[in-house]
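Complex shown without one protein chain; remaining protein chains in place.
All chains are identified by letter, namely A and B, in their written order; residue positions are counted from 1 within each chain.
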Amino acid sequence: MTRTWLRWLPAATVPAVIAAGVLAGSLPASAGDPLPAKSPEQVLELIAQHRDPSFSGTLEQTSNLGLPDLPKTGPGSASGDTAWLELLTGPHTARVYRDGADNARVQVLDRLAERDVIRHGDQLWFYNSKDNTAAHAVLPAGGHHPSGQDSVPTPDRLAAKLLAALDRSSNVSVGTDVEVAGRAAYQLVLTPRSSATLLASISISVDGQSGMPLGVEVKARGQSDPAFSVAFTKLSLRAPDAAIFQFSPPPGATVKELPVPDHKATGAKEKRGAAAKAKVKVSGTGWESVVELPAGSLAKAAPAKGAPEQQGGPGSAASLLAQATVPVPGGRLLSTALVNVLILDDGRIFAGSVPLERLQAAAAAR
Amino acid sequence: MPGLRLLGSELGVLFRRRRTWAMLLALAAIPVLIAVAVRLSSAVPPGRGPAFLDRISQNGLFAGVTAMLVAVPLFLPLTIGVVAGDTVAGEAGLGTLRYLLAAPAGRGRLLVVKFAGAVVFAVAAPFTVALVGAGIGAALFPVGPVTLLSGDSIGAAEALARLLLIAAYLAVSLVGLSAIGLFMSTLTDVPVGAMAATVVFAVVSQVADALPQLEWLHPWLFTHRWLDFADLLRQPIVWDSFAANALLQGGYLAVFGALAYARFTTKDVLS
Partner (left out) sequence: MTALPPSAELPSAELSIETRGLSKRFGRQMAVDGVDLAVPRGSVFGFLGPNGSGKTTTIRIMLGLAAASSGSVRVLGEEMPRQLRTVLPRVGALVEGPAFYPFLSGAANLLRFDAADPEAPAGTRRARVRTALERVGLAHAADKKVRAYSLGMKQRLGIANALLAPRELLVLDEPTNGLDPQGTREVRHLVRSLAADGATVFVSSHLLAEVEQICTHAAIMSAGRLVAQGPLAELRQAGQSRVRLLTPDAGAAARVMAGLGLTPDGGGISNGGSAGTWGEVLYAPLPAGSAAGAPSPEELVAALVAADVRVRGFAVEQGSLEDRFVELTGEGFDVAQ
């Protein structure tokens, strides 16, 4: 009967309309006003002339490194020891606020929890809602110090580092314009000249107006989905409310006072990094760089005590490391889409975005 | 408006059932139990038990938040399943459906009124938990500035407003499940079957949401954003998840509402 048929019509059309809407929304929206064509050099210039603006925005980060997902809730959920590792796996959302060079706040929005880094002038605060702990440091006056937001790689910081490291060994081209966080952006594509690397390409989307990098996407060879991407989903270039940078630890929170950091590093993590950096050796250049950490670094880098074999409980950094590595001649290999890490039995560590053989060759060369 | 009068009658029937009140009472018991348990125990270390549990002793209002968190996975879906699954199948089971339709209530109108009744319950349920939680929390613990997830503190009045906002978020979250229940309810004359099917839907969706292998499916699951109500406890509030959740629930409402409409307006009422 025709009437029966008519009644089922909405039930058939609604899913179709939704599917059409989703498809339309997911298509790479071409910017309404096409950006004037620019050569790669001009885009690089555009990036170079951009100044630390004031903005508030939301970042989405996804990693598809091939590491096991870490549990997000329940016992063993990331806190303390494994929090740093957890940032490398799975998707993350963070809100970033910046007002000039001295005020910044990053909120990593976890499920039912939040990790905050707040920098206000020379005051630096860390807050973790999961265990209601805060850490505080006072930055020494004068000098440029990386603000706390470096604990989450924002696209502009990341882009600056990548460009500094890879400029010379890459083919740089400009892809089709993209839309990021509702803004028309150039897409700067770096592809390695060398084939001896795991990486296929790195795309940086650059705001057509301000020259601010809005997103970074890293693709590995043989993977169609980006192995790592971070990009703004929302961005406002107005100065955020000043109250956002005001922070005082909540009543009842455990507050730890961090020692005054030295000139180059901020916070405990950076300090550790700095200590290790002294003995780090780099061989090769650009995309093929191999980093060598001397024996004993692992214990320092991963806060858990002892080697992976003498693991702590499940969920600890050590046990996760043991889970994630495979034995290879002479040691263990942590293999991800972007980076290979060779942990030799003598404790030395070689890492780089290169195949295992390169790491072994680098190890043999010493 | 005859439609409003029928809605009034529908709510009258819903809230004159002892079953409805029993379910609201059971929901109200959750914050009471939690608050009393915290009161009787020594300090709860952070990171143990459901999130926010350790905050209750510092601030009574968290009893409401913790209770909602505890109620979200099972208790709330259970009660919604009972009410939404009962909408049409319950009338069919009693036989009253044929008299409503012969009155004539109009099938489309009856379906809308039935759904509206289920939604009113979906609003009443989380607000019961929130308000009873705030009440018992205030009775047993101090009420003062509330620490948000971001580490900032807000006053008690704003905290109460946020508590109600969370209840509203959960009410919106339950709209999709209500629509599913409504559709299930048009499929059978046995209300228990529709109720069970609805609750199973909610459980399966949450299980699927926990499986990393089904990651592509996650954003499409109506339970996916249920726990994102925590975004209302950040400073400043993250409204994105509220909007995204409303859109998601709206999508489920559209799909299952259309299915329920198609089924109900074409089916033979033989009960």
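Convention: a residue touches a chain if its C-beta (ideal position, glycine included) is under 8 Å from a C-beta of that chain, and two chains touch if they have at least 3 such contacts.
What you see is a predicted model; the values in this text were computed from it and never measured.
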Exercise. In the intact complex, which of the presented chains make contact with the chain not displayed?
Worked result: B
For this session: Decide which residue listed in B:P104, B:P142 or B:P219 touches the omitted chain of the complex.
Result: B:P104
Seminar exercise, completed: Contact residues on chain B toward the hidden chain run 2-3, 5-6, 8-9, 12-13, 16-18, 94-96, 98-106, 109-110, 266, 268-270
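In this section, only the chains that are shown with their structure count from here on.
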Seminar exercise, completed: CA centroids of chain A and chain B: separation to the nearest Å works out as 37
Seminar exercise, completed: Interface with chain A, chain B side, in the complex: residues 46-47, 51-52, 54-55, 58, 69, 145, 147, 149-153, 212, 227-228, 230-231, 234-236, 238, 240, 251, 254-255, 258-259, 261-262, 265-266
For this session: Quick one: which bits of chain A touch chain B in the complex? Just the residue numbers, please.
Result: 4, 7-11, 13-15, 18, 58, 69, 79, 95, 107, 109, 111-114, 116, 125, 127, 129-132, 134, 234, 241, 244, 247, 249-253
